[in-house]
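For this depiction, one protein chain was excluded, whereas all remaining protein chains were kept in their positions.
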Amino acid sequence: MSDKKRLDLEYSTHDSDKMRINVGPQHPSTHGVLRLEVEVDGEIVSEVIPHMGYLHRSFEKVCESMTYPQIIPYIDRIDYISAMNNEWPYVMALEKMMDIKVPEKVEYIRVIAAELNRIANHQIAVATFGMDAGAFTPFLYFFRDREYILWIFEKLSGARLLYNYFRVGGVSGDIYPTFKDECLDVIKKVRKTNAEVMDLLIYNRIFIQRTAKIGILPADVALSYACSGPVFRGSGVKYDLRKDETYSIYDRFDFDIPVGKGEVGVKGDCWDRNIVRMHEMEQSCKIIEQALAQMPMEGDVTAAFPKKIRPPKGEIYMRAEGPKGDLGFYIVSNGSDKPERVKARGTSFVNLSVIPEISKGYMFADLILILGSIDIVLGEVDR
Amino acid sequence: MLSDFGIILLYFILGAVFVGIALVAAAIVRPSHPNKVKNSTYECGEIPIGDTWVRFNARFYVIALIFLLFDVEVVFLLPWAIVFKGLGWFAFIEMVVFVVILMAGLAYVWGKGDLEWERPKPQIPRLEDLIIGKKKQ
Amino acid sequence: MLPNEIYNNLKTEFGDAIIEYNDAQPTDPFILISTGMLFDICHTLRDNEEFLFDYLMSLSGMDLGENVGVVYHLYSMKYKHKLVLKVVAPKTDPKVPSVEMIWRSADWHEREAYDLMGVIFEGHHNMIRILCPYDWEGFPLRKDYKVPEIYRGMKVS
Partner (left out) sequence: MGLLNRLDDPYEGGGILMGTVEDLLNWGRSKSDYYLHFGLACCAIEFMAMNASHFDFMRFGTIPRTSPRQADFIMITGTVTFKMADRIKILYEQMAEPKYVISVGSCSNCGGPYFEHGYHVLKGVDRIIPVDVYIPGCPPRPEAFHEGMIQLQKKINEQSIFNKRKKLKAELKKNNLISK
């Protein structure tokens, strides 16, 4: 039944002193085109119904008529803020099916690219979260630093945002000569800005009062909703695929998993999810430094390219730790060069399903902050 | 010559004329293509459903009343404040009595709890009421 | 705990509801079960001490020619082992019992499977479309899906 009929049906049944506000598709703080139908009693939110699909770009139908390498640009466009981390599980799945062994140097390039992309993604997440709370300066600081990372990616893969850089069996281009010290330089800048934003925004009295003790997500509810990434770790669970299901060469680096501890408010509130992202940026810097140190300089990155990409008949589910959580790909292949089915398990799609549960009873302005702390990207929600 | 009130009338007319010219000129010059969708209320891009005549919460009405009360009090204070130096002690004491009476009214309203604004009562989700319980072995 | 051990345990407990176990090499090993006992099987998988599959990674609808399949990817936080369950239902009445009361993450995945593939999950509290507009006809991800010519006055292809 149409949107209007469905609402009229509901509208006639609900008691009338509650107001139904529409935080619609065009809204500055829904991080894209998401519609939240909020039932408000005075100023207290009593119920939230998210409506999605405004950016449903039929990814899975497109994949059924594209060959395997042609799908990689579409996979960049799922979570368009961290494109490198999207491509990794897809490429790893195909390499596992066709059991291709990727040269050492490629593994290191992939780790560095993914961790740089994780920093860029967390910078946007914390920047927009600060803007939801009204702080505009961290947005400008973080975007200035993100530009440095984008320049590295531009020299590496030729694009600023959607890279199409990972290939089955390697990466499309080798690193340019000054890659190493440019990365180290970016890490120095990122650390300096993070320290600045730590006391400018994160430990700022007003920001703490605004974001602590709201949007509390208990660990067992998060587990039942299969949340992952900073949203899950914010509730105090030490679950990170890089450590629990170590893929690629993550076992060679030592880094720890930041977890929400309820420092200023309750464990699992918006502030915790945000501080987990800030600490994760620091951990990514540590990984990049170690990876740059251990990286073998010689070796051809396109050595392990298969002649033709025809994985054997079968299916596989592979997932990797993206900045928003574990993004998984379920690929069913029928032996031809086109997949029969590719299902992308979007992390934002799963993390967003928590919103109706954790935003009951808060003020309306806090709902915007709770949505910002979940850090969703609508391309991944709607695919 | 014009009396004092004449000058005030002149000011009033001049004000009205200036504002009038600005509004009328704008109304004449600006393009106007009204249509049904443009005149409908802006609802973040959605089609507005239901009417906007919603029964508001009663506490907004109470706050409006209390505001009106103290606004009128200030209106009385203003002319007194200008001339109270010439009127001597008697006017001062009278005004103090007036303010004290109103303060008593404020104390009553405060005591009765009408100024209490609503506090958020967060309902933290509990897993028990979301999924069915453990299976008996 | 390896998938074939899980298969044997389930086979002893549920008998013929567990249809077959398939571990041809390149694919992840999966267990095919019948739709009748799906709810109880999933309930034991979640609560039984040896399995403790408390994390439903993903639930995806499949179009298998004349019938429709649903694939569950399960993961256990405690034992760190994974399992793939498959259920098949004919396209004439694609009914599968809903597991949203066991893992809350199934709620939206089932709505998406209904929206794109047309699998109706009985017992789901809010079985409406999630991605396509509410008045979109047909189930787009089916192989025999014909894209409509006009949608609300806009040419589609």
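General observations
The letters A, B and C name the chains in turn, as written, and every chain counts its residues from 1.
In this section, contacts are C-beta pairs under 8 Å (C-beta built on N, C-alpha and C of every residue); 3 or more make two chains touch, one makes a residue touch a chain.
Just so it is clear, the structure is predicted and the values come from calculations on it, not from any experiment.
For the chain that does not appear, the touching partners among the shown chains are A, B, C. The hidden chain makes contact, of the residues B:Tyr42, B:Phe70, B:Phe92 or B:Trp110, with B:Tyr42. From the set A:Val40, A:Leu150 or A:Ala212, the residue in touch with the chain omitted from the display is A:Leu150, counting the whole complex. Even with one chain removed from view, chain B keeps its contact list with that chain: residues 30-33, 35, 37-38, 40, 42, 45-47. On the side of chain C, the interface with the absent chain consists of residues 131-133, 136, 140, 145, 147, 151-152, 154-157, using the contact rule stated above. Think of the hidden chain as still there; on chain A it touches residues 24-28, 32-33, 53-58, 61-62, 64-66, 73-74, 77, 80-81, 124, 139-140, 143-144, 146-147, 150, 160-162, 378-379, 382.
Keep this in mind: only the chains that are shown with their structure count from here on.
In whole angstrom, the spacing between the mean C-alpha positions of chain A and chain B is 44. Chain A and chain C have Cα centroids separated by 25 Å.
Computed centre separation for the pair chain B/chain C is 55 angstrom, with centres defined by C-alpha atoms. Looking at chain B, residues 130-131 sit in touch with two or more other chains.
Of all residues in chain C, those that touch two or more other chains are 103-104. Those residues of chain B that touch chain C in the complex are listed here as 130-132, 134-135, 137. Contacts from chain C toward chain B in the complex involve residues 43-44, 46-48, 101-104. Interface of chain A with chain C (complex): residues 1-3, 6, 52-53, 56, 58, 60-61, 97, 221, 223-226, 239, 244-245, 311-317, 319, 326, 328, 330, 332, 341, 343, 345, 349-350, 353, 382-383.
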